[in-house]
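With one protein chain held back, the other chains of the complex are shown just where they sit.
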Amino acid sequence: MGHYLLRRLPSALVVLAIASFGIFALVRMVPGDPVSSLAGPDATPEARAAIRADLGLDQPLVTQYVHWLGRLAHGDFGTSYRIGGQVKDLVADGAVNTIVLTVTALLLAAIVALVASVLAVVLDNRWVNAALSFGNTLAIALPTFVTGLVLILLFAVVFPVLPAGGTPPDGFLARPDIAAQYLLLPAVCLALGAGAALTRFLTEALRTELRQPYVTTARALGIPRRRIVLTQALRNALPSAVTVLGIQFGTLLGGAVLVEAIFTWPGLGGLIEEAISGRDYPLVQVLLLLSVVVFVAIQLLTDVIHAWLDPRVRIGGAS
Amino acid sequence: MTDPEGTTVTTPLLEVTDLAISFSHPRPAVRSVSVTVDEGEVVALVGESGSGKSMTARAVIGLLPDGAKATGSVRLRGEELLGLPEPELIRYRGRRVAMVFQEPQTALNPVRTIGWQIGEALRAHGGVRGKAARARAVDLLREVEIPDPEERLGYYPHQLSGGQKQRVVLALALANEPELLLADEPTTALDVTVQAEILALLRRIRDRTGTSILIITHNMGVVAHLADRVVVLRQGEVVEEAATRDLFADPRHAYTRQLLAAVPRLPGPDERVHAVTDDDVPAVAADAVAALEYDDVRVHYGSRMRGRVLPAVDGVTLRLERGQVLGLVGESGSGKTTLGRLAAGLVPLAGGSVRVGGEDLVRARGQRRVDLRRRLAFVHQDPEASLDPRFSIAEAIREPLDVHAVGSRKDRDVRVTELLDAVRLPASFARRRPRELSGGQRQRVALARALTLDPELLIADEPTSALDVSVQAEVLELFADLQQRLGFACVFISHDLAVVNKVADQVAVLRAGRVVESGSAARVFGAPTHDYTRQLLAAVPVPDPTVRDATGPALREQHIAS
Amino acid sequence: MSESLIDVAAPEATHPDDQFDTRRRPGLWTALRRGKGLAGLILIGAVVALGLLGPLLAPHGPTEQIPGANLVGPSGAHWLGTDEVNRDILSRTLYGIRTDLLVVFLAVPIGAAIGILVGLVSSWWTFTDVLAQRLFDLVLAFPTLILAIGLTAFVGPGLRTVFFVIVAVELPVFGRLTRTSVRTVREMPYVEAAHVVGAGSLWQLRRHVLPNSLEPLLVQLAVSMSVAVFIEGAMSFLGLGVRPPQPSLGSLIRDGVRNMYDAPFFAVGPLAVVVALVLGLLLVSQALAEARRA
Partner (left out) sequence: MRRSTRPLHALALAVVGLLVVGVLSSCSSAVDEASGASGDSGPSDGGTLRIGSTSDIVPASIFTNSSDATNTLIGAVYDSLIDYPLDNLDPEPRLATSWQVAKDGLSITLQLRDDVKFHTGREFTSKDVEFSIKTWADPTWTVQLQRTAAAITGFDTSDPHAITLTFDHKLSNIFDLLDMVPIIDSETFDQLKTGKAYVGTGPFVFKSWTPSSKLTFTKNPDYWGDEPHLDGIEVDIVSDPQAQVSQLRSGQLDLVTGASNRDLETLGKDSKFSVTGFDGAVQQIYVGADLANPDLQDVKLRQAIAYAIDRERIVDEVFRGQGTPINLPWPDYSPAYDAEANKTYTYDPAKAKALVAQLGDSPTIPLAYPAGNANYEAVAQIVQSDLEAVGIKTQLQPAEYSQFIKQLIGGTFGGLWILQHGYAHYTPSTLAVSAYPFNADKNASHFVSKDYKEHADAAWNQDSGSSPEAVAEYKKLNKDLLDNLFLIEMALLHFQTAETKSVHGLNMSKRGELDLRSTYLSD
């Protein structure tokens, strides 16, 4: 496992390095600057100059970049121009919500996919299959922003059984039962697409596995098909499924931006939109860099898990 | 030694009568096959691809592919198996009828340990569990003669060699002491020496446990070696059935005769005697430029980054004269293929030099390199993949001409037709796509393609190993003929010593990237000087039941040796 | 006699066990002539037809404001009702389809083309390959919508931005896919064969690698197209999409959502079209994928 990480790490770092610079540069190329969005329509020139100096934007770009990196290295993410608070705290607050949402969605998706695909394969009944494939095609075909609104309309407005949005008033841990209800709609909305895609993949993977010779061997030994699916095919399909899961997590994070907007879920999505439109350089930079880090991390993670699940990678061949 | 006549009195263990299997597409896979297997008997189902031999076996264990319709009857001790519902069949599978498959590489679950898989097999029939199961597993591994079984239980398939895998597959099959063992090409994917061991093992298992064996194979050698009785299939029908000795002694049916004729043979013991005498230095002027020269060649596999560098070819020096055929033989991993690819400039050279017609292939650059390349051609092992599925046969053959822009479009087409003719394919094939051709035909096309630019050197990597015996015979004959006519030099790579013996003038025996012995084919095969060469020769199952008992003990020694 | 032997083998594959996997594998196009594929094509065809015939079918101009008809429900005069600035939703939907068609059948192919080119060229040499892969990583590292928000900050909202985003998103996707399939095809003996007889890289790429890599790319194309519809929708939904008054399915849905309570009928039409279009593309891609696997 170790050497696995080691081999991947350098390229990951390269990506991060490029990213940090690219982001820094791009953010500053964007038209419109933080000063004017801070100063507002009626600011006087001297006022804006004062603000500019206050933000250290009057220094040359290179110095700014170096300073930024330096501070990052010391775990100082800087303070947000607009919001004023520590970027660290802001991101942390948003991250908690986003992570809770996406991870829940991911779990939902994974579980649904697992059950659905195993059901489909074990009782390979054409009606069940038809129903499933129709279901998940539809799930993929419905845009998030549509499903989200339909869910709100149904469960919050027409039959007000669930909150229309927002996060649980007193955190996720204080009242799990309440939190669950706040989480349900957005998580389902987010999980739908991923779940469908995952189901599709896993079903296909299982079918492919069942065509493998070792399955024939097992069947020739009189092991029931269902048992083969559960104890062998699934185990073999898992590594590749994990990889797909990793990819899905990325897409989920992307979808979160939209879902958060629909369900007014105060996560990173809203934060980044606000940061960019406010030209809140420190915040934007950190957030963008974060998404790169997450992406790279997930790639690493999936690789490692993949390797760990597959003995052929874990234990080098003897002969 | 059970005697076929002796057992016909009791009801046969397996009785297949008028079995017919058909699919959606017109030609039925099995027309009408009847086979019986008696207690402790070894019956061979022989036939080429399309003969329906595997289907028959699968029908017996009820593992026909979806959409297959089987009629007739399959009786195990009089109990009808055909058309039983899945839950019923499960009670037979593995418990009373077990099956061993061709490809040990894929026949085992790659992510489960050997122990787990054996345990699963035992569990399937409510057999022993826990400690007892483990003990049983160890016994089984011992039975299939796998060294220190306790440790092996924790291994994953990829940690075992091909032979060991096949032994494990056998162990799985034997787990519930079946009465009948179906073996579908159990040794085809293995090296000769390993094949010999497995065959010997099968015999011993039969002798020890009295399990009846129905073996499916296309290899007459294997048949002669193992079977008490032979059933020859062709296009889904039984053409001949006889006791092994009788069949080899006097084959009744024309097809059987043809099959036997097609099998390439090594010089028998009697021939060997005078084989030794003939001189093994080919008569050539010393100053003549060799078609191909390996000079202390070295090739490494695995990248330096990963830290593991293993030599694939380790200091090989060989010389191939113009117009001669050099046969490279050896088992998998011996580096023979690498040598071939090296000559085609397909693998990076780690040390030494390769000279084609006196010019250094690797160091040649630009136009010189292109010219050099024009002078050599490569025929790949796998006819499936060696032709671009999108190209028509004509395009495929014409490509070298197109690449080097030789002659006008018209000339090229003319050339294509004459090449097709040269490899004895009708000109009408020009418009066909590879997938419309049989393996043999594809290999002919590949050959034609290789000859397009009249190369001085042809590298043929296992050109016939994927073909049926009779087709192989055809292709080899064609090859020999062309080689005579066009007089190109050739590196002929094969694991099949008999095949090499048939075509090669010179032979180099490779093992672990080194040449252990080389010389004229007659000499090397006739009077091998190196033990390994002898071992290889001894391991080849001779298509002649009379020598079976002679070779039997020899194999056992080897087995203990390894 | 000997000929007859070859004929025995002729109709069959060469592996002993090959009898039952029929070699006559249905081509990708036949996959579109039945079942899923056909259904998909019909759906797409219907939407495309609506888009192309839009100007003929639309009772009103896409931006024509009809006095007095302020957010009125479906009626004989306005089948899908009117929006908050008195425009006929049916007409806007029909014209909106045209916008999305532009995105789907222009932006995606452009992105795909560039991606394929980059993938092809870069994958041939290790250095460029590594470089390209890292860059692709970088782009893919940003969730699409974040990319969209960022790009919008640059060029401001508008169809142009949607184009940029889609190209930017699809480029690496196709780059990667091309790269992987190139890598696999390159190892094929027939490419080797061409190499041996002295065919140059370009020749190998053009004659063998590209044509044989096309199938997976084709499948991806259909998938990407459906994704493009989402991207347009999502961007318009976040107000990053086409500029008013130009209609697009996404912007229409957003407007509909704004009037969720007052005019539930509003979004129905555009929604139906979006779902139909995406569903169609998905079905096609699935059909193609299954045809490949068969």
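A, B and C label the chains in the order they appear, each numbered from 1.
Basically, a residue touches a chain if its C-beta (ideal position, glycine included) is under 8 Å from a C-beta of that chain, and two chains touch if they have at least 3 such contacts.
Just so we're clear, the structure is a prediction, and the values are computed from it rather than from any experiment.
Visitor: Looking at A:V115, A:A297 or A:I315, which makes contact with the chain not pictured?
Guide: Result: among the candidates, A:V115 touches the missing chain.
Visitor: Can you work out which residue in C:R134, C:R258 or C:R292 touches the chain that's missing from view?
Guide: C:R258
Visitor: Of the residues A:I18, A:I51, A:L138 or A:I247, I need the one that contacts the missing chain.
Guide: Within the whole complex, the residue contacting the unshown chain is A:I51.
Visitor: If I consider the whole complex, including the chain that's not displayed, which of A:L69, A:A164 or A:V293 touches that chain?
Guide: The one listed residue touching the chain not shown is A:A164.
Visitor: What is the set of chain C residues that contact the non-displayed chain in the whole complex?
Guide: Looking at chain C, the ones touching the missing chain are residues 63, 65, 70-71, 84-86, 152-153, 156-157, 238-239, 243-245, 257-262.
Visitor: Write the list of chain A residues that the hidden chain touches.
Guide: Residue positions of chain A that touch the missing chain: 31-34, 36-44, 46-48, 50-51, 54, 79-85, 90, 93-94, 108, 111-112, 115, 118-119, 122-125, 152, 156-157, 160-169, 177-178, 180-184, 188, 224-226, 230, 261-264, 266, 270-271, 274, 277-279.
By our rule, only the chains that are shown with their structure count from here on.
Visitor: Tell me which chain's centre, taken as the mean of its C-alpha atoms, is farthest from chain B.
Guide: It is A.
Visitor: Averaged over CA atoms, how far is the centre of chain A from the centre of chain B? Could you give it in whole Å?
Guide: 50
Visitor: Using mean CA coordinates as chain centres, what's the gap between chain A and chain C in Å?
Guide: For chain A versus chain C, the centre distance works out to 23 Å.
Visitor: Could you say which residues in chain B touch two or more other chains, in rising order?
Guide: Nothing qualifies.
Visitor: Would you tell me which residues of chain C are touching chain B in their complex?
Guide: 1-2, 5-6, 8-20, 22-25, 188-199, 203, 207-208, 211-212
Visitor: Spell out the part of chain B that touches chain C in their complex, as residue ranges.
Guide: 23-25, 27, 29, 48-50, 52-55, 65, 68, 102, 184-185, 188, 216, 218, 234-235, 254, 258, 344-346, 369-370, 373-374, 376-378, 380-391, 396, 399-400, 403-404, 435, 437-441, 446, 449, 452-453, 466-468, 470-471, 474
Visitor: What residues on chain A touch chain C, complex-wise?
Guide: 11, 14-15, 18-19, 22, 26, 29-32, 137-138, 140-146, 149, 153, 157, 204, 250-251, 253-258, 261, 269, 272-273, 276-277, 279, 288, 291-292, 294-296, 299
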